[in-house]
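Below is one structure; the comments refer to it alone.
Removed from the display is one protein chain of the complex; every other protein chain stays in position.
Letters A, B, C and D name the chains as they come in the text, with residue numbers starting at 1 for each one.
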Amino acid sequence: MTFVINLGLALLGGPLLAGVVRKMVKARVHSRQGPPIIQPFYDLFKLLGKEDLESSPSLVLRYAPMVALAAILAAALLTPMGLRPPLGGYGDMIVFAYFITIAAVMIILAGLVSASPYSMMGAGREIMLHLAVEPVLIICLVIAAIKSGSLLMWDMAAWNYVHGLSINTPSMIIGGVALLLALQAQLGKIPFDIVEAETEIMGGPLIELSGPKLALFEWAFFARQIVYASVLAAIFIPWGTGFALPWNIAAHLLKITVIIVLVGLIDVVNPRLRVDQAMAYFFGVIVVALVGMVLALLGT
Amino acid sequence: MFKELCQKSFPKSLWVYHCNVGACNGCDIEVIDVLTPYYDAERFGIKLVGSPRHADVLLVCGPVTRQVVPALKRLYDAVPAPKLVIAIGSCAVGGGIWFDSYNVVGGADTILPVDYYIPGCPPRPEAILHGVAVALGLAEKEIESVHLKQLPDRPESVPVEVESS
Amino acid sequence: MNAQQLGQNIEDRFGPDVIDWNVLGPDQLYVTITPESLVEVAEYLYQDQGCRYVINGGTDRRQQRDAFLITHFFAQDEEKIYIAVHTEVEADDPQVDSITPVVPAANWSERETRDMVGVVAVGHPDPRRLVLADDWPEDLYPLRTDVAHDIKPPPAEGVAPERLEPPEGASVVPIGPFFPVLEEPAYFRVFVEGEMVVGADYRGFYNHRGIEKLGCSVLTYNQIPFIAERICGICGYVHSCSYCQTVERAAGIEIPERAEYIRTIVLELERVQSHLLWLGIAAHIIGFDTVLMQTWRMREPLMWLCERITGNRKSYGMNLVGGVRRDIKPEIYDDIRSVIDKIGAEWQELAGAIPGDSTLMARVRGTGILTTETARGLGAAGPTARGSGLAIDVRVDHPYAAYDRLEVTKCVHDSCDNLARVLVRVEETLDAIKILHQALDDMPDGPIMAEIDEELPAGRQAMSAVEAPRGEVFHWVLTGTENRPERWRVRAPTYANLQNVPPMLAGNALADVPISIGSYDPCFSCTERMEVVDVNSGQVRVYTEEEFRAEYDQPGDE
Amino acid sequence: MIASKLKEAILSLRPGRVTLKYPFAPHDPEEDFRGYPELDADKCIGCGGCAAVCPARLIMIQDIDQNTRRIMRLLERCIFCGRCADVCPEDAITMTKRFELSTDSGREDMVAECEVFMATCQRCGRCYEPPTPLDKIMEPGLRHDEIKRGGQDSPYKHISSE
Partner (left out) sequence: MTGITLLTSALILLVVGAILTALLSKSRLACGLVAFVTVLIASIWVTMTAWHALTVAPVKGTVLLTIASLNSSLVFTVDGLSAIFLLVTSLVAVCTTLYSIRYMRIYQRYSLVRYYPLLLLFFASVISVVSVHNMLFFLVFWEFMTLTSYVLVVFETDNAAAQRAGLRYFIATHIATVCMLLATVVLYARVGSFDFAALQTAMGGLMATSPALVHLLLGLFVIGFATKAGILPFGFWLPDAYPAAPTGASAAFAGTMTKLGVYGIVRVFTMFLPMSHSVTVWGIIIAVIGTISLFVAALTALQQSDSRRLISFNIISSVGYMWLAVGTGLALLRISPPLATVALLAGLFHIVNGACYGSLLFLTAGASRYRTGTCDLEKAGGLMHVMPVTAAAAIVASLSIAGVPPFSGFSSKWLIFQSSIVGGFEIPLLVFLAIVAIFISAVVLACFLRFLGTLFLGKLRVSPEVERREVPVTMVVPQVVIGIFCILFGVLPVVAMEPLHRAVSGMLPEGYSPTFASLFGSSPLTINLNISGASSGAWGAIGVLIAFAGCLVLAYLISRMGGAQTRKVPMWLCGEEHPFAEVRYPVHSFLLPFNRLFANIYPSIPMPRLPRPSAILRALNIDNWLYYPGLRLGERIIQAIRVTHAGVPQLYMLWVIVGAALAVIVLFAM
């Protein structure tokens, strides 16, 4: 049951929410009508039916997109999405973080194997951005771990549901804010869509990919949005009724929609930053998160 | 079943790679104009992409100049099938005002198999949208070749049947 | 000092080397000198008289004079003079001294002349043969009169262009010919270390369509405005204007005042739409699509307005030699006013939001630095020059159309970075709206086309310039027989500006390259309407590792 | 920073959705738009003035026999400048507002041909006279027995033939 909900949310909810953002946020700010809400699905299905061009044939390139999507889905199975995660007993936040990393690694590998200067540059940017952003996620999760006394993500979510947001726990608030600040980059949105940067390096690591490979990566990106937003929603934003159907699913959906819309809104009112500027920004965010962690260690 | 779904999705999501093969910029600007709020081609799932690998449609603007021919061929080769080629503007359709210049090879169909033509100098954004609509099957083409003949005994002209060659 | 005095000065200084000189109108000086003295005269004009180099043109006059005519054009902006320095080169020994060593900005055009007309610039620092397509035959010079305009040599296999090698340790990132933010094919070889640019190399001519050849061989005087307009699809009207002005000057045609005002209004409308367009594209380059969408939304009513005034959204087709084809009906004056006022109001708001937008500023401030010295040395034009602190504006310096009766402000910023170029254009747009109001208020009644009774005589020449949105457009026409010019020479602003790209790029992050190139509002189709090819302007500063580190104070790797 | 972003957002949101209904509802061009040049075959006298001034040189005048003159226009490369309409002494050419010219066979569909009946020369006095000396009749057009298409003599091979 939870398997179906988590997978379904990641696989179908991701593109759908992206479609909502494109139509409701992006097009609205652009003063235009915008594509249909299910446009991402059209895009994905179309890509799946396209020819698959191989410029540097290799097994790595062939399987990297599948592994990337699978890793994100596996991470989704570890993420509390309103309910107890189906794989909760098999992996904790560190396993989760590593699956997220695997997905990033696959993008990097795809870029490296493509060997085009643009893809190499994109891969380099992905590594740098990942190095700058991942600590934020880790620190924020550690804050929650300290508060809940467990590294299991559903323990953290449960703690959050029980204790909620309170002025007595500023560390959690800071953690949530830091994670929100980092979310933009983790979701590959402007001002941090530096990795793909269509107008600079033409899709970066994805430049040489076409057809199903591209579709799988795109799908993984959509699913990643849900996973990250779920982490933020379940662990740092309270208002839920614990692990019970169906209201907490609804509440969770509402929360991630709000988060993704917010991210989309930031996306449309900013230009892309350079990778060094982004790294400088994230070192700032890391420091903020560390302050949160110190507070958590001090017991607040 | 899924295969069919994928094929049906193709016209609903046309990713466009726009290439200028020697144009004056007029058509290029109108192509971008089509994406902007008043015309919003994204309604039809059309968006510009940065890599030809991601593209479904090649928008060709301008007369094909001599220097650009090899690059254009490589570009066509870099687009995954199924693909459409749309020639935009009089230059890409027929070579334009410089059709016979020493450095101009001709219209886009001199080099590529072109699927749709959108004449105009530059075509209005509406004309481009109309071309897209024709390509998507949303509209019918509205022109055809004209063959008129003045008859000596009759004051009005009549269309003549001409075998299409 | 006026043109007369300058001519006298040159004669006094060079004596017998000056074969002939005369002045046309108040501001055009034509000097014919011997080939031997060319370099000295150029140096005198460039160094001593503070002239700005414009361009070089080569004309095949073997039928008339058994010689090639080489002409270097200079401009003296303070004194409002254009100077043409003619030299005749013997037909059987087509060689002339290169002035590039003393006038760096002549680099491109001397090579162009060599490739198109076959006159070799002796002593050129970068004499690679790079004109036309890679597979164009060696000894075929398209601009010579005995070469047909529609000659199509068969393609050749295995011809590789000469390319600049990247510095040690750097790799090449090809930007172009097809690159998403370059609307046109242009090919930059950017040398990078990591994401840091250490040099660049430019190769153009993908857009070369042989316009000058068509103008001098198949088209007639009144067909050329339409092809001139298609030199550039964004700001083509400046070219047709400039061409018509040149022919009118050469033939001594006075155009009606109303036609002058109409030209001015359309020119300014074009400037507004071009700057709006540019801001959108520039924002798109740095991923800020909302600005693209919004500026183009603002621009769209203007396009409809242009369609209403001229019958087409762009490539207006308004100009003929002698005036304009269509009148602006008085009943749409108010529509023009309301459209531009609305744009002005929104633009003002946008301009107010820009300085506070720190993410935007992070991308434009301090990037793409083009120093004043480089800009002057390489002859930058228009907003690029004004963004580097050079106060040049043809509308003020060499007034044309109705600009001498209107109040034009030079918008100059001296921070030399991308931000300066943004701000120059932002202010210029507001200024253009003011000018439009003024022109609409002052516009006199009357005819829009001059009466032309007789054919244009052959052998007359004239120069004229127009301030395009991108900078100075310069045309020179030598009238000919058969109802067409014998030679029509065009210099578009991007031609001058592009030579400034390589020095500007070095030291930037690669992520800043597209926006830096974009900040010039480059229009390759303009540049390459003729025969421009460049692999390297010769001014590329390839930084050594030490220089580079010293400059940017970056620590070493170890 | 926030203030600027807000300003931008307000500026963006104020106009609302401006997207036109086109192509589902017509959006006609402004008056005097120069669209598809239509030739009224009844009015044409076959003077060739249009061929003389056409910058794109797309009008061919060809005498098929004693009293039939064919006016062939390859509108595929028309730049819609309207010069032909300007100079036509009979106003046989009008620049219509038609702009929806897209087609799947550009070279065929953009051809317009008209055969003019040239009777014995009763109309001579009304033949084309250029408005100014600059528009005088030149060779292109009248002299050509065949009309070249862009790319016809291209030395390059079509991609599918490789």
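Just a few scattered comments:
Keep in mind that, in the parts below, contacts are C-beta pairs under 8 Å (C-beta built on N, C-alpha and C of every residue); 3 or more make two chains touch, one makes a residue touch a chain.
Computed from a prediction, not measured in an experiment: that's the story for all the values here.
Of the options B:11, B:52, B:89 or B:123, the residue whose C-beta touches the omitted chain is B:52. From the options A:83, A:179, A:265 or A:279, the residue with contact to the chain not on display is A:279. Touching the missing chain, out of B:11, B:37, B:80 or B:125, is residue B:80. In the full complex, subunit C touches the omitted chain through residues 166, 169-179, 185, 187, 192-196, 358-359, 361-362, 366, 509, 553-558. Panel shows subunit A; residues 7, 45, 47-58, 60, 65-67, 69-71, 73-74, 77-78, 86-92, 94-95, 97-99, 101-102, 105, 108-109, 112-117, 120-121, 123-124, 127-128, 130-131, 134-135, 138-139, 142, 145-146, 149-152, 155, 191, 207-208, 211-213, 215-216, 219, 273, 275-281, 283-288, 290-291, 293-294, 297 of it touch the chain omitted from the view. One chain of the complex is left out; on subunit B, the residues touching it are 2-3, 6, 51-53, 68, 70-72, 74-75, 77-78, 80-81.
Basically, only the chains that are shown with their structure count from here on.
Set against one another, A-C and C-D show the most C-beta pairs in contact at C-D. For the pair subunit B and subunit C, the distance between mean C-alpha positions equals 30 Å.
The distance from the centre of subunit B to the centre of subunit D, each centre being the mean of the chain's C-alpha atoms, comes to 17 Å.
Among the residues of subunit A, those touching two or more other chains are numbered 27, 29-33, 198-199, 202, 269-270. Each of residues 36-38, 40, 43, 49-50, 63, 69, 96-97, 100, 104-105, 121, 124 in subunit B touches at least two other chains.
Listing the residues of subunit B that touch subunit A in their complex gives 2-3, 5-10, 12-13, 15, 36-38, 40, 42-45, 49-51, 53-54, 56, 78, 80-82. Interface of subunit D with subunit C (complex): residues 1, 3-5, 7-8, 11-12, 15, 18, 29-34, 53-55, 57, 79-83, 86, 95, 132-136, 138, 140, 148, 153-156. Note for the complex: subunit B touches subunit C at residues 17-30, 32-33, 36-38, 48-50, 52, 62-63, 65-69, 71, 75, 96-98, 100-105, 121-122, 124.
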